[in-house]
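One structure below.
Here the complex is missing one protein chain, while the rest keep their positions.
Take a look at chain A:
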Amino acid sequence: MSVMLLGQALRGCLGTAQQQLGMGAVSGARTFATALDSKQVTVEVAPFKTHKIDGPSRTVTTNLGELAQLYNTMYKMRRMEVASDMQYKAKLIRGFCHLYDGQEAVLGGIEAALNQQDSIITSYRDHCHVLTRGGTVAQVMAELFGRATGATKGLGGSMHMYRRSNNFYGGNGIVGAQIPLGAGIAFAHRYKKEPQVCVAMYGDGAANQGQKYEALNMAGLWNLPVIFVCENNHYGMGTAEWRAAKSPSFYTRGDYIPGIKADGMDVLAVKQVVAYAKQHALTHGPIVLELDTYRYHGHSMSDPGSTYRTRDEINSMRQQRDPVERVKRLLTENGYPAEEIKKVEREVKKEVDEAVEAAKNAPLPPLDWMYRNIYVDPSNTDMRTVQGSYLTPTFDRSYKI
């Protein structure tokens, strides 16, 4: 069993099986010859920092096909988040909108190392998780616009997007609360004897929540197959990590739980470490990962992002460490034709533009959906409202994703 898992993990690392990647909708037919797809690319990633564990090797082997796939996904994430920015400024998206641009390598690498049966849960920076778990840009856009065709029918909004069919557990508004949920999902995997892990993602701000340590303790106690991933973008809204955490080495804060820190702007480094972590979680128990990343936007669209950090810092990150550019560079350096890259970019742009247009024209959720799905299958619910009459909430049984 463990040999099988090890083999699976290694195959994940080498990236020959594209179905391991579990990426969302791949846009555009790839007319490229598979000979070039399988051209091997070997990269030496930045050294890993480890805590009570050996850690994976720095040499990552992949192929152009996988890199192209990753570029497609990451570029789509980038364009979608930038489009969300524009639509927020046009006041079509309201409320809180937390954007993921700059952090694409984290999710891209994680999903490259997992399959769709592994569970994933995160906090409110969740738009891109819908994409990697079988959703489309159109669903995300419609949800941000509050339309009935959205990922959660317009009822959840930016912070509450889920995809049960592909084991994406959301989308949680209260930061840090998703960590015990992740431990519970991993508990259920063990309970049902499934060889899956749960990746519980949180940020450097949430890393100071008490419930994280409660979850770490329980996960360690019962060897739950959970990978705690700290996406360290160095700012908890407006507070820099060194001002909030006595010990900003988040990968060591699990104490008795081993930890590894990797460069979160390098998708191959992330993939390598997550594959290693998955194998560890399935055989030994929980592990903490810290992925050093950066977000270009502020905490959310209400935050300009420049009052607590300098524009120079943001620009230098863009120039030196941009994750999407890095994959593009790897592709072109290894002989991937520029027209193919341009083709991918055109198609993604088209998909995002069409999604925005579709969302603008999509219908609003009808008013009676306000009472729908508060309870599951109630039989005696007409005692609920108060204005002298009793409303029976409706429950559409076909209402599933």
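In this section, contacts are C-beta pairs under 8 Å (C-beta built on N, C-alpha and C of every residue); 3 or more make two chains touch, one makes a residue touch a chain; residues count from 1.
Quick note on the criterion: contacts and distances are computed from a predicted model.
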| item | value |
| --- | --- |
| Options "SERTA domain-containing protein", "Vacuolar protein sorting-associated protein 26C", "pyruvate dehydrogenase (acetyl-transferring)" or "histidine--tRNA ligase": UniProt name of the undisplayed chain | "pyruvate dehydrogenase (acetyl-transferring)" |
| Chain not shown: contacting residue from A:Thr62, A:Gln103 or A:Ser119 | A:Ser119 |
| Among A:Leu70, A:Met141 or A:Ile179, residue touching the chain not depicted | A:Ile179 |
| Hidden-chain contact residue, picked from the options A:Tyr162, A:Tyr251, A:Tyr276 or A:Tyr296 | A:Tyr162 |
| Where the unshown chain meets chain A, residue by residue | 119, 121, 151-153, 155-156, 160, 162-164, 169-174, 177, 179-185, 187-192, 210-211, 214-215, 217-218, 221-222, 372-384, 386-388, 390, 392, 394-396, 399-401 |
